[in-house]
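Only one protein chain is missing from this complex, and each of the others stays in its spot.
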Amino acid sequence: MNSPAAHFSLHGRDDGLNPGDVLLDVRNVSLAFGGVKAITDISFDIRKGEIRAIIGPNGAGKTSMLNVINGFYHPQQGTISFRGEARRRMQPHAAAASGIARTFQNVALFKGMSTLDNIMSGRTLKMHRNFFWQLLHVGPARDEEIANRRKVEEIIDFLEIQHIRKTPVGKLPYGLQKRVELGRALAMEPDLLLLDEPMAGMNLEEKEDMSRFILDVNDQFGTTIALIEHDMGVVMDISDRVVVLDYGRKIGDGTPDEVKNNRDVIDAYLGVPH
Amino acid sequence: MDVLYTIFIDPFVQMAEAPDFLLQVVWEGFVAGILYALIALGFVLIYKASGVFNFAQGIMVVFAGLSLVGLHEMGVPALLALIMAIGVMAILAICIEKFVMRPLVGQPDIILLMATIGMTYFLIGLGEFIFGGEPKQMITEELGLPTGSTAFEMDNGGLVILQHIDIAAAVIALIMVGGLAVFFNRTRIGRALRAVADDHTAALSVGISLNQIWAIVWFAAGIVALATGIMWGARSDVSFALEIVALKALPVLILGGFTSIPGAVIGGLIIGIGEKIGEIYWGGLVGGGIESWLAYMIALIFLLFRPQGLFGEKIIERI
């Protein structure tokens, strides 16, 4: 008989990279909107298997950085290399196809759809059977649907959201919506997971839950994670390395301890004028 | 008293006295309703996926019909012309996506509405330039659609006459609605469509290409337009006048809700049947011509009581 505990793997593709190799390399990237500079000449890298935090005060350019990485914005200068391939302009759906998944600061879910459908939508790129098969809902398309549904159920189990499987996400409290959004990103089996303030607006308990999920994802599936977070305490606890931005520039980079003792970082956070 | 009698009593007496005639009226209304429904369907598709109220749906119907007939007139065999007309709608969809939607993405809805109004005039011009402004005869027989009619004798000796083409229209409409419902609910692209309809940013982040989806929706709306064009053309002719009739879809949408496929169908039927009955039995009161505005009246009254439309809001599911 089936055992209650499922064998569960959501590892990304085997790309020949070993843990510690550079997965994403950001080189001298600058981004401006009209005359306003959002990001100025920033370089850093994200290594395979790590949890990388991007922190900084409000308006430091953190979300812009994330939007550059997943193709929402196109930088005027600099290059971004993902798994060694450099790119200048990339559409978001192409970024998704290459293995980058993300969540959003203000939760971007399909509010009218159920939790299940939302997470299923993360499987879009994993389903290839053409549409006539799908119309008929038989044969290979059906098998494909079942296989994908199973993956999604594993994620639902992992995130402990069985009870809201069929609930339209628009009706869910914020904390759970954040979890569903994480689920949808996980369903993409990404190589790089970008989390934009995953704990924003959460209470302490929800934050702890979310931290645990992030650590578990990183630990169990080996997913590389880059996250933006406001809550310094949480960031220092869960990340391996931290990049600090301020006014669109990089002012610090290193392990949490190194960053904590960095003079510029302390100044930026204490609001010392430049 | 007399007025009350003519409004509230007389029409029903008439209906009761000549049920065969009533049935004929209802059937006529039903067929008109199906055509309204088809047009509304085109609106719904595009509105669902992009939130754009596509003012050009009416002209797309005309344009599709003209392409088909025009190609045939140029000597293309009917079935090949049909396939080519589908191709024309595909090209149109891709062009709209590339030159209208993509540059305007993220703009307020009103801008997109204006763009579709612009598109309407562009298509009128383009159609007249290529195919001329004269009304054309639909190539019904060449397409293998049935002609002729069947008469049913009623108990009281009256006759109800059903045009075969109308029956065909009903069947084709049914198939299209069924097909679209399956498409939306069962396929990956359907799910992607719903995703796009719900939240653009989120859809992008899971790897859905907005451009591709929009092209597909406009193409689907084009196919619906082509079917509408053929059916409508077969009943009268293919002319730019049709564009005005297409505005009847507005009350249908108000009734059925802007995002509901079944709503479009039922709304279409209510409007179609309602306005025919209104015209025949009550039209005389105001000197006729009721048909041209009754639909809007019905919609207006409806708006007062259920602004979200018949199916605009999800009915609470009983588990």
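Chains: A and B, in written order; residue numbering restarts at 1 for each.
In this section, contacts are C-beta pairs under 8 Å (C-beta built on N, C-alpha and C of every residue); 3 or more make two chains touch, one makes a residue touch a chain.
One rule holds for everything that comes next: contacts and distances are computed from a predicted model.
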Quiz item: One chain of this complex is not shown here; going by its UniProt record, which of these names is it: "HEAT repeat-containing PBS lyase", "Glutamyl-tRNA(Gln) amidotransferase subunit A", "AMP-binding protein" or "Cysteine-rich domain-containing protein"?
Solution: "AMP-binding protein"
Quiz prompt | Options A:I69, A:M90, A:A141 or A:I156, residue touching the unrepresented chain | solution = A:I156
Quiz prompt | Residue among A:D143, A:D216 or A:D237 that touches the chain left out of view | solution = A:D216
Practice problem: Just the residue numbers, please: which parts of chain A touch the chain that's not shown? | Solution: 1-6, 149-150, 153-154, 156-158, 160, 162-163, 165, 204-205, 208, 212, 216, 219-220
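Quick note on the criterion: only the chains that are shown with their structure count from here on.
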Quiz item: Taking each chain's centre as the mean position of its Cα atoms, how many Å separate chain A from chain B?
Solution: 43
Practice problem: State the interface residues of chain A toward chain B in the complex, per the touch definition above. | Solution: 70, 72, 91-93, 96-97, 101-104, 108-113, 117, 120-122, 124-125, 127, 129, 131, 134-135, 137, 168, 184-185, 188
Quiz prompt | chain A-touching residues of chain B, taken from the complex the two chains share | solution = 182-183, 186-189, 191-192, 194-195, 198-199, 201-210, 314
